[in-house]
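Heads up, one of the protein chains got dropped from this complex, but the rest are sitting where they should.
Chain naming follows the written order as A, B and C, and within any one chain the residues start at number 1.
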């Protein structure tokens, strides 16, 4: 890690490896900036597998968890064929939200390609409206992992 | 049209205009070959709007219409910023299928960028199996447009 | 516009119309959040056409203009077949940067689907490094449109 970037304290962290696809590279020979949104999603999926944080469970418990805020900071572009490490950091919050920070590293030298964050909320599927209280099953998941 | 390519007789034809996006261009400075699948879908959507061929109607009548076969022939690549015409031709068949042929033209000179075809079938949502008989509402749609 | 969201003063504004594609809708039946990055790019392309702000000119003048920061706030999801208006607002700055704000409206009622912003910098292609001074041709483009 060449340079330390700002980091919030993470309660749980997952790292997963991806490989840049030819179709993700743009006419400038670098990964198109929109593809990092997919890389972050790869990170969330891998986080979910490691920590039993399953969107299907959310759905079965009556909630969808749409993203309401997304930020990406681009540092050094990835290119075709490179491998990257997506680090997904779960940021604890008392609000009824799911907050992740991300760092995408070039695997070869662990230099930072991009950083970012996302916020998800809970939508109550019955009432089709924002859930302001932390759902029970989510609180239990947090307790299981010693969060808060 | 510089050169005539093989064409099956079409019962109905739609033409719609699209513009190549930066994100669709690959490292070779041409539209990535997979994007033409999207262009064909743009064509089907435009066809549906012109002829009242609505996938939501299919769904409401108890069917989904997955693609089971797709072919693309690439002729001359499109590049960033170019406009293209997607021609979608409905090919009549007595089978319980939906068959389309496509030609993507470069708008500037109507040269052929790509051709292709797709076949869709009807899946009965209740039984979750292939429907072998032409659904009634589809037969009515064909009659309305004087097809067979 | 149902509700006024925070807006910085824009020097120039473009509005362009898009239609949600089937392939852009996710398993939750709404536009996948990453597709808005494409909608913003559609907006920048349309802005470029209206105001003669051409990325090929930048390239020919020796610069690339990568995005270094991107933010999206999601308000009300778009669904399949809906039309949207992408509003792209050029935000003047004295720095050697290109700053845009975006609002994506559902065309049917002009409710806000998403907002966002992007920052681009100039990379000097000869030296392959960040350009700190506003390039001459960019300053001329700004003067032409009465900016600063």
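What we mean here is this: a residue touches a chain if its C-beta (ideal position, glycine included) is under 8 Å from a C-beta of that chain, and two chains touch if they have at least 3 such contacts.
On a predicted model such as this, the values are computed, not experimentally measured, just so you know.
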item: Candidate in contact with the missing chain, chosen from A:8, A:21 or A:144; value: A:21
item: From C:25, C:46 or C:68, residue that would touch the chain that is not displayed; value: C:25
item: Interface with the undisplayed chain - residues on chain B; value: 28, 30, 33-34, 37-38, 41, 64, 66-74, 77
item: Interface with the unshown chain - residue positions in chain A; value: 19, 21-23, 38, 41-42, 45, 55-56, 81
item: Those residues of chain C which, in the complete complex, touch the missing chain; value: 22-23, 25-27, 29, 32, 34, 80
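The rule is short, and it goes like this: only the chains that are shown with their structure count from here on.
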item: Closest chain to the centre of mass proxy, which here is the mean CA position; value: C
item: Chain at maximum distance from chain A, centres defined as averaged CA atoms; value: B
item: Interface residue identity across copies chain A, chain C - same or different by half; value: same
item: Centroid spacing, where centroids are CA-atom means, of chain B and chain C in whole angstrom; value: 30
item: Length of the line joining the C-alpha centres of chain A and chain B, rounded to whole Å; value: 36
item: Approximate Å spacing (C-alpha centroids) for the pair chain A, chain C; value: 24
item: Overlap residues in chain A, where contacts from two or more other chains coincide; value: 34
